[in-house]
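Below is one structure; the comments refer to it alone.
Note that one protein chain is taken out, while the other chains of the complex remain in position.
Right, subunit A next:
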Amino acid sequence: MSEPAIELKGISKAFGPVQANKDISIRVMPGTIHGIIGENGAGKSTLMSILYGFYKADKGEIYIAGTKTSIPDSQAAIAAGIGMVFQHFKLVQNFTVLENVILGAEDGALLGPSLTKARKELTALAAEYELNVDPDAVIQDIGVGMQQRVEILKALYRQADILILDEPTGVLTPAEADQLFRILHRLKDEGKTIILITHKLREIMEATDTVSVMRRGEMTATVKTSETSPEHLAELMVGRKVLLRVDKKPAQPGEKVLEVENLKVVDSKGVVRVKGISFEVRAGEILGIAGVAGNGQSELLEVLGGMRTGTGTIRVNGQEIDLSGKHSDARSRRERGIAHVPEDRQREGLIMDFKAWENIAFGYHDDVKYQSGLLMNNTAIRKDAEGKIERFDVRPANCDLEAKSFSGGNQQKIVLAREIERDPDLLLVGQPTRGVDIGAIEFIHQQIVALRDKGKAILLVSVELEEILSLSDRVAVIFDGQLMGERLPAETDEKELGLMMAGMTSEPDGPVHKAVEAQLAHVHGKAP
């Protein structure tokens, strides 16, 4: 058997009292796709940062193709043939593809020769790996899927044999993700070694040959993908059995709670983000809005939550709400029985430097029961917070910790406790489980369904299709600020929604449409 492409022996790394990586050993064979899966904070990124020279391991050795290698910085990693594609692309927005590819790898003071060389190289790479990108396109004009290809090309241009991809599908549509995996398989066939870091079980099952599971800084198992199951992997990740599907009864929709008619939102740059959409949500049901990030769903939530202005008509319980006037703020919305779990809990939903109990009053600080005369009644707030934190199983159950000291899942529980226990008529939920560990996802989903069963209306926005499909009673798909249609979860699947998310019915000649057509041909070819 050949030498492993990468072998890590006994890697340990601590940040203060936190042991991010504990004695981790792993062998990645050449020409394979090796998945690394684990919850947030399990230590996946730390391990990869050590491999890419961002951190120095406290202990342990790295072998590249059998040779002991020290990687003090990313230059050394590149020299060792390691390429990294980050979750957040490191591209210069107003440079062309070609300029981005040579950035940092220029051959001399003059750009001309490098650009010519890179152009030739890029054409060769494109042919070899089916990585077609227009070298003269400017980054900000191309889609995220293309941008990701540029990142891959950057690594290949630097002669990378080992490619590390950190959560590569977070920003992609299902179709784009499929394309990415086709590219990865192609790369693998050409002898490249690929490490895929993800928290999505489906991707691991579909794309990898072997998978390593991390939990709390330790490598708990390395198994052949063909010999495992999603349930088994989830159990290895969390350390206990996890319910992957949401257990819920059929919805019993009642009166209309939210009616949206011809809603338009223009952002501060004058771009129309929401282009006249209409829908309704009834009491006792969950309407899921599916879509790729950046297609207007954030703006939709923000208008409903009173964080920005819009035009059109929105009625809550039959009464119109103010969309652009004096009462178009979040405070007025709360008074009308709308609670809002925002998409970005760290930027919006919580004050990270405030203690947990202070955050429980956040947004509801005007509540009379939190006041005593001129001052705020901190005792009352704290008492309220203690109850909420207990009922929502926030860990550690310590009101005096600052919000930033909690894990993503527990931060989200604080926000949910605050919003759900207000007993709102309408709950707006954005990305309820982004950055939340699997164990907490289960709990959060249960809470949302429980609120629905109490006869409340819920509008769910998520970029996780799986989540939309398992939680929603109805699914609407948003693309480019417009609703592409509505489906019942039982009568649709990820493939159909994925096509709608890519705007199947719009722009007959646009690049998106062409990609979709290719995808359609692919689908039809498979299922005649």
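Definition applied: contacts are C-beta pairs under 8 Å (C-beta built on N, C-alpha and C of every residue); 3 or more make two chains touch, one makes a residue touch a chain; residues count from 1.
Methods note: contacts and distances are computed from a predicted model.
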Options "Carbon-monoxide dehydrogenase medium subunit", "Putative nucleoside ABC transporter, permease 1 component", "Porin" or "Glucans biosynthesis glucosyltransferase H": UniProt name of the undisplayed chain: "Putative nucleoside ABC transporter, permease 1 component"
Contact residue for the chain not shown (choose from A:H34, A:R282, A:H340 or A:K456): A:H340
Touching residue (missing chain; options A:K56, A:H365 or A:K454): A:H365
Of A:Y63, A:Y157, A:F354 or A:F443, the residue in touch with the unshown chain: A:F354
Among A:G305, A:G408, A:P424 or A:G481, residue touching the chain not depicted: A:G305
Absent chain, residues of subunit A that touch it: 16-17, 305-307, 329-334, 340, 342, 344, 347-354, 358, 361-363, 365-366, 371, 374-376, 378
